[in-house]
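After the structure tokens below, expect a handful of questions from me.
Excluded from the complex is one protein chain; the other protein chains are retained at their positions.
On to chain A.
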Amino acid sequence: MRFTKKALVWAMISVFAFSMVLTGCGSNNNKTSATETKETASQPASTTEAATETASEPEQEKLAPVELNWYLPAAPQKDTKLVEKALNDYLKDKINATVHLNFVDWGSWKDKFPVLLASGSNVDIMFTAGWSQFPQSVAKGYFADITDLLPKYAPKTVENLPKVLFEGARVAGKIYAIPTSKEIAHTNGFAYSTELAKQYGLEDQLKAFQTKIPTLEDLEPILATVKAKDPNVSPLGGVYNMNFAMTFLDFDPVGDQNIPGMLYKNKDTVVVNEYETPEYKEIFKTMHKYYKAGYVRKDAAIVKDGAPDRKGKKVFLLGGTTKPLANEEVGASYGFPLEQFSITTPFITSNDTQGSMNAVVSSSKNPERALMFLELVNTDPIVNNILNYGVEGTHFVRTDVDNVIDFAPGLTGQNSGYFPNAFWEFGNQFLNHFTKGQNTKKWDLFKEYNDSGVPSKILGFNFDAEPVKTEIAAVANVRDELLPSIATGTVDPEVFLPKFNARMKQAGLDKIIAEKQKQIDAWLLTK
């Protein structure tokens, strides 16, 4: 008996010791693998230097054939093989690369891409974005530093992209991914059904907002008219997650918009708790007034999906982000025409610039060829449109109008064998053909819009949420529980806003803000 007890104790000790050794090994392994990948990443860079000379020579057939794997989040397409073939036939003469498009469906993306990266699987190019752990992936060494390679292998891409985009995509001064050229600024605003506006006789009033930016108070007469004309329509659309204060004030979110602690838009670099600012309080008060007047759905604080209301034309003003022609496109998807007006001026934050990027993975054996391919994606209309629309004749046909295409006869977006509907992932959007019925002025308007954007003072700063992860989760819980009722005006902010702030502080809000401030200050010093 005594013996077995002793044996048991020893067994336990050895198990623990062993497990500790194992975990020790684990972290050690990670370190070595990280440095290893870094080395392998830099190695091709040096070999490529030799390769460049041959590459820049006209005799391009010297390029050995390589295979590239590109992973992107999108609904898997039936005809992907067909499209790959068309793409690779074209690429053969250009860069002699065979590209495999690996579409990972939306539900799997957030689980799958970290595993692919961490396991050093056969990936060359990976879609990434601020919302898809871009800063974290860079910190872990998954993406190759392409600062030096870029001008060699993708010179035109660098030239064409707005400077501000690269600024925003930098991490510690280095480039780890190529941003997609699309709209890079954001504005907040409202859309409304033109049909209803005509019916209520509000057209002129609303048109005026296109030139003179309204405040929330300016909207009141409109809301009152809508309420009076049709009591079944809620004048101000908004459900659970709406945050009108955010929309109207356009604070500069430091990192993720859902983590509290923001800067006043281009005023200074002091992080404030936005829910304690007088501006927010004013807006919440107005919202409460509007709620009492019946301008908002009675159950707005608990309704999570606003789409049915919008489709059923049961709301008049729809809050959200606006960009050129968004009204036409969203309107087309709802099946009725919309008009829009903005309530903020175009503003560029890191969130906007890191919205959609493609990175070369550091374990890639052919980073230089991957960049050559990305160069084509960003500059060659043929490559770009194969990726977006598939094979000409099979999936799409040209129309009489230049650069306008239509689905092949009998096909629609839903039954086509290839229509990923993810235009913003495949490099330069300005190269896209237009689909029938689309406004062909779109890219001109986008350029104008981008040029008018004002970059944030902290553009390029990436907030590392890791040190305050627990607090962020706790704060998010409090927010989800209490903010909807305050933001929709359901409850009196005089009473509930202080309670809300107290709970947020209890959950660790101050620690998050301090961390944000610390990181910004450190970042500003390096600038």
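The criterion applied here is as follows: a residue touches a chain if its C-beta (ideal position, glycine included) is under 8 Å from a C-beta of that chain, and two chains touch if they have at least 3 such contacts; residues count from 1.
One rule holds for everything that comes next: contacts and distances are computed from a predicted model.
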Problem - Choices "Paraquat-inducible protein A", "Glycine cleavage system H protein", "Allophanate hydrolase" or "Sugar ABC transporter permease" - which one is the UniProt name of the chain not shown - result: "Sugar ABC transporter permease"
Handout entry: Residue among A:K298, A:K311, A:K441 or A:K499 that touches the chain left out of view
Key = A:K311
Practice task
Check each of A:A118, A:V401 or A:A473 against the chain that is not shown and name the one that touches it.
Solution key: A:A118
Problem - Residue of A:F127, A:Y295, A:F347 or A:F419 in touch with the missing chain, whole complex considered - result: A:F419
Exercise for the section: Based on the whole complex, identify which of A:A326, A:V397, A:V454 or A:A476 touches the chain you can't see. Expected result: A:A326
Completion exercise
Against the hidden chain, chain A presents residues 11, 15, 19, 22, 75-76, 78, 102, 105-108, 111-112, 115, 118-122, 305-308, 310-312, 320-321, 323, 326, 329-330, 332-335, 412-415, 419, 421, 423, 432, 435, 437-438
